[in-house]
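Here's the structure we're looking at; comments come further down.
Heads up, one of the protein chains got dropped from this complex, but the rest are sitting where they should.
Order of writing sets the chain letters: A and B. Residues in each chain are counted from 1.
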């Protein structure tokens, strides 16, 4: 693998997010819109979220990064995705293929979106496998032509050249709806300030995982955890990332 | 009334929810989707929430229980309900007739849904009355062919055979949007692991009410209360339910 993913490149990428405050347009499901927007705001990005085909072009044109999350997809949203990808051409987009392993219509749409060249595809192993037609691997990343960001107890960033692992995080995150969806939005924010998408993916895993660990020290359960996660993202410094990221 | 609803059957039902982690598909309004999903996750169930008619069948087919909440209904959602009920045939579904006392179109739709045989209809007294065309009673439950779960300061579970009362809960819940909607989702989760729907309804009232009481000890107002309610549901043990449920 290239040596792009290092503690230093992660530190620098997180710092740039704070300095630049990129605009991230999110096409995402209604269940998680509020939490996703709050994760972006706490991290230093500026979210917008319309899915109306008649106006999404105006928002996508001036965004710095785009999220396409396939949760609660309907006909209007599919149209909105097409308009947004066209208006945001040349800007990085992150694909979150939520539950594509469950619904065939979603899987087919996700595969179609691969041809638009997402900077990153983020999901769990089953979702990434369904999109790629193969287990996540360097070969699968090469064939898909994108960075694969695979969420699990140990997160993985996979490119055609190999993979890195990040071992930060806390189990409560699995009990917070939209925790994964918001992570994908954070990747879009980081990809907007970092040309190497694999560094953006690794930075998101590290920052989000470390913020989870910090949040857990104040939490009594998954409810307080989600609230403190926003505080922890807001407070997270580049220096803490260098000290605490478990990268291999 | 049958003697099915006992502290022991409630204890056992709650324990089974934790052991089995049923999938619950929720057709619910966009205001409360996030909170509802978090209540299910904190309680041990696995939520999904799409309302796209083109893909809801895939989700309903593999769920263990279904929630049909009539808040923010539109034409697409009505179609989605029909597809989901068909795909989930034989699985328990809970009907939450939100505000049917206000909108005649909703009331008519709720009455139509009664013919599909919901395991439980949960609402406040005005809503249940509008659906049944009569005050909640054993006769109304018999005519409707379902279990009536009536939320109030004292909650009631009414079947054709009679009624039980549960006196747990906290007034802050009335100031949390979606608190009732999420309770209906929890009933769907419990009905998925308990054949006697009246036991599922009573368990939901008891667990949700007791979690509210526990949450209130950490809360400073309705905002912190809602967050601590999730923590309290996550922490709630079958043993606590036996000790603290006020059943009559």
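Please note the rule applied: a contact is a pair of C-beta atoms (placed from the backbone, for glycine too) under 8 Å apart; a residue touches a chain by one contact, two chains touch by 3 or more.
These figures come from a predicted structure and were not determined experimentally.
Peer 1: I'm checking contacts with the chain that's been left out. Which of B:39, B:94, B:226 or B:241 qualifies?
Peer 2: Hidden-chain contact among the options goes to B:226.
Peer 1: Where the complex has a chain not shown, which of B:9, B:29 or B:245 is the residue touching it?
Peer 2: Touching the chain that is not displayed is residue B:29.
Peer 1: Which positions on chain B touch the chain that was left off?
Peer 2: 29-32, 34-35, 71-75, 99, 102-106, 174-178, 219-224, 226-227
Peer 1: Which chain A residues touch the hidden chain?
Peer 2: For chain A, the residues touching the absent chain are 30, 33-34, 37-38, 41-42, 47-55, 58-59, 62, 76, 218, 226-232, 234-235.
By our rule, only the chains that are shown with their structure count from here on.
Peer 1: Could you work out how far the Cα centre of chain A sits from that of chain B, in whole Å?
Peer 2: Chain A and chain B have C-alpha centres separated by 33 Å.
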